[in-house]
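The complex appears here without one of its protein chains, the remainder shown in place.
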Amino acid sequence: MTTWLENAWYVAAWDSEVDSTPLARTICGVPMMMYRKLDRAVVAMRDACPHRMLPLSMGLREGDSIRCKYHGLKLGPDGVAQEMPLTGERVNTRICAETFVTHERHRFVWVWIGDKDKADPALIPDLWPCSANGWTFDGGYYHVACDYRLMIDNLMDLTHETYVHSGSIGQPEILEAPLECKTEGDTVYLWRWMPAIEAPPFWRGALKQDCPVDRWQICQFLLPSSVMIDVGVAPVGAGATLENHDQGVRGMVVDFMTPESETTHHYFWGMARNFDVDDAGFTARFKAQQGGVFAEDKEILEAQQNAIQANPDLKLNAYSIDQGGVRARKIIEKAIRRQQEANR
Amino acid sequence: MTTWLENAWYVAAWDSEVDSTPLARTICGVPMMMYRKLDRAVVAMRDACPHRMLPLSMGLREGDSIRCKYHGLKLGPDGVAQEMPLTGERVNTRICAETFVTHERHRFVWVWIGDKDKADPALIPDLWPCSANGWTFDGGYYHVACDYRLMIDNLMDLTHETYVHSGSIGQPEILEAPLECKTEGDTVYLWRWMPAIEAPPFWRGALKQDCPVDRWQICQFLLPSSVMIDVGVAPVGAGATLENHDQGVRGMVVDFMTPESETTHHYFWGMARNFDVDDAGFTARFKAQQGGVFAEDKEILEAQQNAIQANPDLKLNAYSIDQGGVRARKIIEKAIRRQQEANR
Partner (left out) sequence: MTTWLENAWYVAAWDSEVDSTPLARTICGVPMMMYRKLDRAVVAMRDACPHRMLPLSMGLREGDSIRCKYHGLKLGPDGVAQEMPLTGERVNTRICAETFVTHERHRFVWVWIGDKDKADPALIPDLWPCSANGWTFDGGYYHVACDYRLMIDNLMDLTHETYVHSGSIGQPEILEAPLECKTEGDTVYLWRWMPAIEAPPFWRGALKQDCPVDRWQICQFLLPSSVMIDVGVAPVGAGATLENHDQGVRGMVVDFMTPESETTHHYFWGMARNFDVDDAGFTARFKAQQGGVFAEDKEILEAQQNAIQANPDLKLNAYSIDQGGVRARKIIEKAIRRQQEANR
């Protein structure tokens, strides 16, 4: 039994990370390699030649196929052996590499982990701000040496900013609004609504006017492993509500945590926004700043993972500030249990 | 079952190593962190926040308390939660970090491993030369990647000096006197008495006269894990005896081996002396020289530990020169067994 849900889509890479040269990455415990065919579609294949198991990511691309670097076994994008050079024998087409269903959406390459027949792109988590009209989206990648759920805990909790990010975005005064939390189906919401406050410098600049604002921070956890944080401000009186707040400027911190192993994960982070969308300089500066903030989280989370392993007699405790992560973990756990029962 | 005795005091640090900034160190398998309060008393606490387990050694000091770097949980020096900022809830004071009883004596910070109620400072091993009037004491620290008992074996055996320390203190001619050994309760003595010999250069310099001397080397093992080696010379006829030999110049090599894990330990070594006590230059030179000698031991002992693990079919054998270490190990083993029986 794994700590992650199967029969689900996981982000395997940024779309820009995958090209004709194979990219090796272990997803949910499975070594994979990915490359683009001539039509740009993404192939994901077990990163082991079905012949002698050399990583196929060391191989050479030929058209849409990959040729193993060891004996030259050529596999099609469907993983089926096409050619074994120099043997004088017909290639055995039953020898093939496992492939994985992929789909591109929201600037990410998604891979389906589980039963292929169930791989429906409609099940991809709706990270809509990454590809909505009038929005722009960019971000980065970190390999983080901790259980992916520790990152979910981190993102579903806005309190830690004061301490972890004291040198960057931590601002105790903006965190005084009460936290609210609710679960809707398999989605958890955690939010703060800060009505009629003075806009902090970042948002004042984005709004391009100096007036009292309503401000919000809304974290949303989605199965199997993503968190979107809706942040922004709107002028007081513009009619922004918790449900509907496109009256001002709005950003979405989008995070996807893909398990690599029980104690490591791939962290895809980004920021979508509906203002200054054509300002590439803003994007670059913002990305550099966000990268720095998430590097602070990475340091904390890896130390936390080490401490968990060094103190096997202790366990994580939760306060009310942790309710977002606690609810998200429960939803993951329940979904895993549902699936196990369905498989019996 | 551990290889070390519980309900005992272990050296956790030199007094000078602990200050207001937390020091992380794993003692007898338990990750701890230590810091001094404003009154200079030493706090020792499990190095994991009771909330989300981030090492408290990454935290920030506030008065006598420590504030976790992750969510700002503030713990008093008693480990009890004092404040969880920004939550709007009363902090749950039942959430607390384990603390450990500490005591300072003989220039060391001692920590009690085991049942707190039994932590009696009177049980601290009597390393009297480290804090006696008319004596001066200084030393150093090594992390050594071997079972702490291999270091006890090493110190309870003066024969290895010839080979391990051939480049420094090894002098075969001074090791020809017969070895004697006895056990008194939980203490092992191992000694050489060398009557009416010529003083070697070091001791002649210390004695500040050139005359025949009586010379001694007396190793003493004390539970749970220390060795003192009484060394020195006195002019022939001054009346020095095995029991009483303050007639000349005398030094005490003081060593404490604190288990970190089954295969690593903290090695605290020093030299106390009752001559040239105000000569700081002598102390510095001597400390540098001793540090070099113990670095030779560290190299040997880590190679020995590796060989023990690489040759699981072999076991340690003992000659009569090893009787000091053999007896010390038996005393440790017996004390552990006594404790286990008492706990039944």
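Lettered A and B in written order, each chain numbered from 1.
The working rule: a contact is a pair of C-beta atoms (placed from the backbone, for glycine too) under 8 Å apart; a residue touches a chain by one contact, two chains touch by 3 or more.
Nothing here was measured: the structure is a model prediction, and the numbers come from that model.
Checked against the full complex, the one of A:72, A:114, A:140 or A:291 touching the unshown chain is A:72. Residues touching the missing chain, restricted to subunit B, are 153, 157, 159-160, 162-164, 172, 175-176, 178-179, 300, 303-304, 306-308, 310-311, 314, 316-322 (touch as defined at the top).
Although one chain is not drawn, its touching partners on subunit A can still be listed: residues 26, 31, 46-48, 50-55, 58, 67-72, 84-89, 92, 95.
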